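With one protein chain withheld, the remaining protein chains of the complex are depicted in position.
After this line comes subunit A, so read on.
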Amino acid sequence: MTIAIGLEGSANKLGVGIIRHTPSKPAEILSNIRHTFVSPPGEGFLPKDTAIHHRSWVVKLVKQALKESGVTIREVDCICYTKGPGMGAPLQSVAVAARTLALLWDKPLVGVNHCVGHIEMGREITGADNPVVLYVSGGNTQVIAYADQRYRIFGEALDIAIGNCLDRFARTLNISNDPAPGYNIEQMAKKGKHLIDIPYTVKGMDCSFSGILGFIDAYAGEMLSGAEKRDPDTRELITPEDLCFSLQETAFAMLVEITERAMAHVGSTQVLIVGGVGCNERLQEMMGIMARDRGGSVYATDERFCIDNGIMIAHAGLLAFQTGFTTPIDESTCTQRFRTDEVFVKWRE
């Protein structure tokens, strides 16, 4: 039996989770709490402010997580933290906290790749054994499959990530960041009905979102400055809800298409969606229809796991720890760029 505590803070969420692994039993989540730095509408979160947020909440969250879990410090086997990728200052503030705990409690440290954290937690929760993974978040859009001890990137967004595209679009339309811009776009999209013709850019298993963003930003800009936009067939007015709808329908179709291409290429019928955008129910629905058509199924998790969290860092860290991996204090740095395929996955067949 081993227990790990995981600390995550690579973007605007600070998460602390405690997990227990018992051989031949599912992992047990003893606690998984999060505090989010929410910026005002029309603004993104800046690294400096986000780091201040993390620093001021981390002690409180660790104490609360320990209390909820009922675990004593003595029972903890290792401290896992996000090594990257992510924003420099927030990553560092959490790494400092992790180092402090490791020294204070005399426990080994384990640096974890954020993306691998998402993948391993998704596999654990859903039971998807060897899926093609679509990882979609604020900073990442990747289609991943496992081969030969690594999570290999088969496709990705060539310019900006899907989450970033959604966030920036929300800013243009002054959509609230609370609880998250993507969530609010999803709610608005449910009321949209006209599909406007948006650039659709797929290149093999890669795709591109900057064309979409440019187009829809210009379109929304004209709308906000009073120009009347109408549907060519019905002559009805185009609403901001229609824009959200069209953005989702187009961008998600691209994501499903590149995932399907990877599934055909590697010969898999399972697909797992992870990362913050993975909470979107329309994306899950579209992916489900595609997978069913191929005789397979889609696996997805809810917001506790697809939004950045500490438990996934604890889980992936503990998997590595059990194979003998630790991160010595003097190597316990963090890095803004840390590709998914850089990690040697020793714990899988």
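The criterion applied here is as follows: a contact is a pair of C-beta atoms (placed from the backbone, for glycine too) under 8 Å apart; a residue touches a chain by one contact, two chains touch by 3 or more; residues count from 1.
As a convention for this text, contacts and distances are computed from a predicted model.
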Can you match the unshown chain of the complex to its UniProt protein name from these: "EKC/KEOPS complex subunit BUD32", "NADH dehydrogenase subunit 11", "Histone acetyltransferase ESA1" or "ADP-ribosylation factor-like protein 6"? "EKC/KEOPS complex subunit BUD32"
Consider the whole complex, including the chain that is not shown, and state which of A:S31, A:T172 or A:T250 touches that chain. A:T250
Quick one: say which of A:I185, A:M286, A:I311 or A:V345 touches the chain that got left out. A:M286
Using the definition of touch stated at the top, determine which of A:L103, A:L195, A:L224 or A:L237 touches the missing chain. A:L195
Touch assignment to the omitted chain, from A:D148, A:D330 or A:E349, lands on A:D148
Since one chain isn't shown, list which residues of subunit A touch it in the complete complex. 10-12, 85-87, 137-140, 145, 147-148, 150, 152-156, 158-161, 163, 195, 197, 200, 202-206, 249-250, 253, 256-257, 260-261, 263-266, 275-276, 285-287, 289-290, 293-294, 308, 336-339, 341
